[in-house]
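Note that one protein chain is taken out, while the other chains of the complex remain in position.
Presenting subunit A:
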């Protein structure tokens, strides 16, 4: 299946979880949040939430700004 992760089309195994995507991106342990198809996925459910086929996944963190 495919998903668009931070603007990049990626091939994922069926059932790939949000937690697995974060590992793939080498995300730090804190200061990160995830939206799948425009909805925030709470940290507590990252390990159990599968990324649907064709999903748009956004992984955000805080940077200098404002």
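In this text, a contact is a pair of C-beta atoms (placed from the backbone, for glycine too) under 8 Å apart; a residue touches a chain by one contact, two chains touch by 3 or more; residues count from 1.
Basically, contacts and distances are computed from a predicted model.
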From "Aspartate carbamoyltransferase", "Phage shock protein A PspA", "Thiazole synthase" or "GMC family oxidoreductase", the UniProt protein name for the chain not displayed is "Thiazole synthase"
Taking the full complex into account, find the residue in A:6, A:23 or A:48 that is in contact with the omitted chain.
-> A:6
Spell out, residue by residue, where the missing chain touches subunit A.
-> 6-7, 25, 27, 30-35, 38, 40, 42-43, 58-66
